[in-house]
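Missing here: one protein chain of the complex. Every other protein chain is in place.
Chains: A, B and C, in written order; residue numbering restarts at 1 for each.
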Amino acid sequence: MSYAVGILGASGYTGAELLRLVAAHPELSVRTVTAESNAGAAVGDVYPSLAAHYRDVYYAPTEAAAVAGCDVVFCCLPHGASQRLMGELLDTAVPHVIDLGADFRLPADQYATWYGHDHEAPELLGRFAFGMTELFRDEVKSATHVANPGCYPTAASLALAPLLAHHVVEPRGIVVSAASGVSGAGRSLKLTSHFSEVNENVSAYGLLSHRHTAEIELALTHVAGEPVTVIFQPHLVPITRGILASCFARPAVDSVDSLDTPTLLELYRAYYADEPFVLVTEEPSGTKATYGANAVHVTVRFDPRTNTVLAFAAEDNLVKGASGQAVQNANLVLGLSEQLGLSTIGVAP
Amino acid sequence: MSYAVGILGASGYTGAELLRLVAAHPELSVRTVTAESNAGAAVGDVYPSLAAHYRDVYYAPTEAAAVAGCDVVFCCLPHGASQRLMGELLDTAVPHVIDLGADFRLPADQYATWYGHDHEAPELLGRFAFGMTELFRDEVKSATHVANPGCYPTAASLALAPLLAHHVVEPRGIVVSAASGVSGAGRSLKLTSHFSEVNENVSAYGLLSHRHTAEIELALTHVAGEPVTVIFQPHLVPITRGILASCFARPAVDSVDSLDTPTLLELYRAYYADEPFVLVTEEPSGTKATYGANAVHVTVRFDPRTNTVLAFAAEDNLVKGASGQAVQNANLVLGLSEQLGLSTIGVAP
Amino acid sequence: MSYAVGILGASGYTGAELLRLVAAHPELSVRTVTAESNAGAAVGDVYPSLAAHYRDVYYAPTEAAAVAGCDVVFCCLPHGASQRLMGELLDTAVPHVIDLGADFRLPADQYATWYGHDHEAPELLGRFAFGMTELFRDEVKSATHVANPGCYPTAASLALAPLLAHHVVEPRGIVVSAASGVSGAGRSLKLTSHFSEVNENVSAYGLLSHRHTAEIELALTHVAGEPVTVIFQPHLVPITRGILASCFARPAVDSVDSLDTPTLLELYRAYYADEPFVLVTEEPSGTKATYGANAVHVTVRFDPRTNTVLAFAAEDNLVKGASGQAVQNANLVLGLSEQLGLSTIGVAP
Partner (left out) sequence: MSYAVGILGASGYTGAELLRLVAAHPELSVRTVTAESNAGAAVGDVYPSLAAHYRDVYYAPTEAAAVAGCDVVFCCLPHGASQRLMGELLDTAVPHVIDLGADFRLPADQYATWYGHDHEAPELLGRFAFGMTELFRDEVKSATHVANPGCYPTAASLALAPLLAHHVVEPRGIVVSAASGVSGAGRSLKLTSHFSEVNENVSAYGLLSHRHTAEIELALTHVAGEPVTVIFQPHLVPITRGILASCFARPAVDSVDSLDTPTLLELYRAYYADEPFVLVTEEPSGTKATYGANAVHVTVRFDPRTNTVLAFAAEDNLVKGASGQAVQNANLVLGLSEQLGLSTIGVAP
């Protein structure tokens, strides 16, 4: 059978990526797509890349009623919009919502701390599982709705999870230095997405204050069973897609004598042995290895000279970091095979 | 049923792209891949993008015997190598060969003119159809083996074919000004593929002498039924994938009074009405609309002010310009649906 | 002595480039810079690249009075703004204005044709020389004010000028296929300057209607002494700076028998023998050879096979295509050496 898909906010980058991914999925088919300023336009006029496949599909205005009757609704709205729309949406008897925004990822107090204002629909937070699938699979499977995690958190958390699950490193003060492509900032116009400003440029941003910090700490605290803190420093690099997370941690007191790189690689391979979308590599992969694919490549090192553990992850921020993981979560809540319709092969070169 | 695929020269870019495409094809499965300098290596070590899917697949040394027993063999060898290997390969009882190199595209005299030396296996030329599928479909369907065309010729010929089929433009002195991404030059090391030389740079090359000129003229002469000549000027632009062909022709004497853009667009839509991989667009698509997809987007204009017809085509040089069209041709020679396993959706943004 | 410089609209890209170039000029020094939305900001906060040199320089609001007392004023305002401001500006007793916008380049009738509305200050048009320096040097030298030409017209006209001056080619229907970096569209926000849309993309735009066509025809008609028409097709490529113009013309009836490439190259070398900023090269230069430099590299070919003359030019659109040529023109109107303060060396790689 085929499940009917609705996408709210389908003219943004994560929405367009969902349209690409759903087209290759044997059990999902798009019923409704909505947009705000692009309402009324043909999908193929906004995204010529989708024109040949989605002939005669048009954006409806974004409202909860538009997706009534869909089996699963992907919510790709600007930050804040989904917490305003969600009550009505859940009342519309939509069986499953996968929210790709940041509105339903954090507990209410964490949300207020990192976003600077109170959550507008805190009573709905409990109805969403945090959809970092590999680390919260049981929660997702038993959930009705899913809050899909951010792009940076997915990369950083999967890079570090085996270390924290096994208490190999100190849980405090882990350094996450990450780089992201420009698509992570979306399709809206801003100077920091202007080609002439970004091209031939690498810059640090969000110093001390990037909101994804909270999601990384949430995921790793869950894995570690004890509080984890990270100092997360994002960088903007002139690529469209891709996130690379380079992480630096100090060995836990108990582990330092036995640490070496082969042991850590073995630990990673065991931890991710059954994960179809996580590849443990000997050498660190570049982001391009995952271009367009629902895949994270991770590796790990121990540096005895400086007593540091290094962990690395590469992903496509629009796929495993957003829309691909959303499909992965949709597969789970629909009871389908988790891998269905998702490719691990990067478009490279 | 599933057909066994062999790929000779699978460590180059067109070979790697075939591995990506075949993985998504329901009726093809890779049996053998070969390489020269990478023989013995794991596919996933040479292409981390393929590592998760092709675990434990290794490159065998390139030789005809390696692909014995395969149902279809894609030949992705450096220029000249396939004409030396082809005799033995055809003797190996391989049912179908799709040659992605330039060795079997041109008649022997044309080959000698443009390549500056005699063909080494002219007796085999007649066994290959010229695989520009949309323009030579009957030939491909009835052929055993296929010479897959070059990347530029595919874009330029599909941009211009309706004009020449309908004798709308003068067949002589058509200007084709095209731009290609760097992957078209392959994976081998050369200064003109060095990032620091190519990045933030646009340059013209191959002045008056690019060998793809002959293929464009071959295809368009076939379509027009009279000799066509083009002045083809390629440019190198700092993208990895993508070809844009901008073509300029003078109206034929008989057609000039009745020409206008809407009529031409209608003519294009009719000409390509049944083509799944050619999209006629109102506005000219950028190359990125076809990134990773087996698709060509074309459009056309008439400029009454200067009495010029303009035609445009965008494609991914590694897909519709190479490996995607090769799969399209393989589908035909194997008697499968031409569209099987091929997506028209570009990875964009 | 040192001349006081005012720059109206100095927070845009051509204004910022003027600040860079003037800093290296021994006889010019910046007195006043103005901006609209950035008024009040420090130059170094808007352009960190200028911060170390222009400490404590702030943008004043854009108005004619702000530059009173300057010896030369560069006008870098958005299209349309300078024709509204110019009357007042010239009344302010500014000795010399170099307008980098398009407002004072074309005669009133041509302006109306290409811009779709009447010029608002046609009575001032006669006070401006068209500042394509190499082709209009006498006019610039004897002028008080200069309308600096567009970026594409500079490249295309200098590529073709020797052919038309010597009547080597037919003056009608010349094809100019050109590619530009994104900075040519300025610093304002638009989807076609969004990194994720432009990167890994090449696209044609402005079909049949780009306004620079009129400037190319104006310049070449001036050179040829007879009407010249061009079909001008611009393309957007993922570079920040750089224009490459590839031009295709048919030989004039009288010249065709004697044409060959060496003769044409010799003709170009003679034509540009005394030009410090035009380099005739044997092989076509890429745009990067001119990155940041006030230089145009040109070359030429004759293709006997298709009876076509090809001419190529590469430049940095922000320098020789805008601010560099503006300084070159300022040197002339101020009676300085034309080369003063201008480098021909590109920042490459």
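Operating definition for what follows: a contact is a pair of C-beta atoms (placed from the backbone, for glycine too) under 8 Å apart; a residue touches a chain by one contact, two chains touch by 3 or more.
What you are looking at is a predicted structure, and each value in this text was computed from that prediction instead of being measured.
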Option from C:E134, C:E170 or C:E200 whose C-beta touches the chain left out: C:E200
Residue of A:T34, A:S246, A:S323 or A:T344 touching the missing chain in the full complex: A:S246
Chain not shown, touching residues in chain B: 13, 181-183, 187, 189-191, 193-196, 198-200, 238-240
On chain A, residues whose C-beta touches the chain left out of the figure: 172-173, 175, 177, 179, 181, 196-197, 199-205, 207-208, 229-231, 233, 235-242, 244, 246, 248, 250, 284-288, 291, 301, 303, 305-308, 310, 312, 314, 349
Chain C residues that touch the omitted chain in the full complex: 13, 16, 20, 23-24, 47-53, 183, 187, 199-200, 240-241, 276-277, 279, 281, 285-286, 288-293, 295, 297, 318, 343-349
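Everything below uses one rule, namely that only the chains that are shown with their structure count from here on.
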Chain copies touching (chain B, chain C) - same or different residues, decided at half shared: same
Averaged-CA centre spacing for the pair chain C and chain A, given as whole angstrom: 45
Computed distance of Cα centres, chain C from chain B, in Å: 38
Touching two or more other chains - residues of chain C: 181, 196, 200, 238-240
